[in-house]
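Please find one structure pasted underneath; my questions will follow.
Only one protein chain is missing; all other protein chains are in place.
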Amino acid sequence: MITDVLHVIGAFFVVVGALFCVIGGIGVIRLPDFYSRCHGSGITDSAGAGALLLGLMFFAPPLVAFKLLALVAFLWVSSTVSTHSLAKAAYSQGVRIENVPRKDWTIAPPPPPAAEDAVLADAASAADPEEPA
Amino acid sequence: METAITVVLFVLLLATAIILGRQRNLFAASMLTGIFSLVSAGLFTVMEAVDVAFTEAAVGAGISTVLMLATLSLTEDVEAREKKISWPALAVVVLTGGALIYGTLDMPNFGDPHAVVHGEIARYYIDRSWDEIGLPNMVTSILASYRGSDTFGELGVVFVAGTSVLLLLGGRRSELPASGESPGHERPSSRPPGKRHAHVREMPVVRTVAKVMLPYIVLFAFYVQAHGDFGPGGGFQAGVILATAFILFGLVFGPQELVRHVPPERLERIMAVGLMIYGGVGVVAMLLGGQFLAYGVFTPSHPSHGHHYGIFMVELGVGITVSAVMIIIYATFATRRPSLAPQVVLDAEDRCETEVSADDVPLVPEERALRSGADLLAEGAAGTDAASEVPS
Partner (left out) sequence: MTLPNVWNYWAVVVLMMVGLYIVIAKPNYVKKLMGLSLFQVSVIMLYVSMGRVTGGTAPIYILDDGAPRPFVLYTNPVPHVLMLTAIVVGIATTAVGLALVVRIREAYGSSEEDVVAELDRREVEAANALAAQRAAESDASSATAAHAGASHEEHA
């Protein structure tokens, strides 16, 4: 009885995860610009694969369930960070939002902090005033 | 169901391969090689080759992509010009493929349990390796014990490859300060004017997360190393995963920082140590009266225990050498000073602007013999001066 309930919950999560994967795939193709496509790929990574793994946990013996949990934790950390760095790299490369509804924050970027100015000025020279700890 | 999954994976692989062939941007192409490796790892899992899938995922999707990117930072990242379909190449490919497909018609059906491949030898390993060696993972038993000499040779090839990369690229490390922007990823020519790359060191999120994740990656590598006897894993996979941790460090904090913490001179020795552990186990077995890499002699009363010890040591040697070689290959590529010479391109008539004059012709042996040693020394010194001058 208990296992049946667990399997139903697990199947629910698996279906939800597969659904998120499909939604993410459609999003990557259909969304208008780079930043919103990042959102689509991010959904596939964290929501889709995460829910799939969570669902599989309900079918697995305890040790395997723990491994899957560790996998989910690793996935949530690494995929969000990769999406973040992708978006940040695109922003600093000058990728713009298309079909802006109201206000495009990429056209008038916030003034960079002083340290970044120094990096900009000294980009070519090897001597760098900023020494990371 | 399995067939359906296999078909889907093959279609994905074919699409990836064709897009890879048509893609002129080599950065995108190297990402596609990573995708290809990952999908093929999935295919290996469907075919129940879990150890192969593990290795392919770690090597193909992890390290090979990073190596391709490191190479692209030292060469061009776009193919020079559009190529029409090369008809002779297409003819060769179609003929070869047709011959191979004709050859497959004589092969046994896919998954046929009575195929010749599953003959005497495979049956021996499956039937006897539990009694003779006593490890659950047959692949590890065969890899490290039955075919130990074979694996020793493969490890030697990995060692020689690492040495070759050092010999080819190790001479000209860039000497920028450790905090400098990683020169391996600095390409002034490919950058549009006014734009700049986002450097990872300006991304506190990435740095912090990398710092948190690194110990767990190393821990996982040790787990894979030790768990290889019982499940998929072993020295090769663990070595690659351990190297991935160091490569991640190099990517996030800069290759100079990696070289500062892990000096290549030390890695060169570690590289050899792994191979020596492997060979040493074999020699010890010989000294105890057995054959090379026959571990049963370690504990004559209970041979399978000796096999456990021997396999553990041998896998340790494999892990040490593989990880050292992978780290050293990455460090050598990433710290190589990029050539600042402009790219030579051909124009429409297959002519390039660079003229080759008589001065560029290498000396013929007779002439070289006539020149004094002092001349050659002076020229060599001038050459190194010119090479070390880097306009900043």
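Just so it is clear, A and B label the chains in written order, and each chain counts residues from 1 on its own.
Note that in this section a contact is a pair of C-beta atoms (placed from the backbone, for glycine too) under 8 Å apart; a residue touches a chain by one contact, two chains touch by 3 or more.
Note that the structure is a prediction, hence the values are computed from the model and not measured.
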| item | value |
| --- | --- |
| Contacts of the hidden chain among displayed chains | B |
| Residue of B:Met47, B:Ala226, B:Ala272 or B:Val297 touching the missing chain in the full complex | B:Met47 |
| Residue, one of B:Phe36, B:Phe220, B:Tyr278 or B:Tyr295, that touches the chain absent here | B:Phe36 |
| Touching residues on chain B - with respect to the absent chain | 6, 10, 13-14, 17-18, 20-21, 26, 29-30, 33, 36-37, 40, 43-44, 47-52, 55-56, 59-60, 63-64, 67-68, 70-72, 74-76, 79-80, 83, 85-86, 89-90, 92-94, 96-97, 100-101, 104-105, 107-113, 115, 117-118, 121-122, 125-126, 130, 136-139, 142-143, 147, 150-151, 154, 157-158, 161-162, 164-165, 168-169, 230-232, 234, 236, 239-240, 322, 325-326, 329, 332-333, 336, 339, 341-346, 350-352, 354-358, 360-362, 364-367 |
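Simple rule for what comes next: only the chains that are shown with their structure count from here on.
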| item | value |
| --- | --- |
| Geometric centre distance via CA averages, chain B-chain A, whole Å | 28 |
| Of all residues in chain A, those that touch chain B in their complex | 74, 77-78, 81, 84-85, 88-89, 91-94, 116, 119-120, 123-128, 130-132 |
| Complex contacts: residues of chain B adjacent to chain A | 176-177, 179-181, 188, 192, 195-203, 205-206, 209, 212-213, 216, 392 |
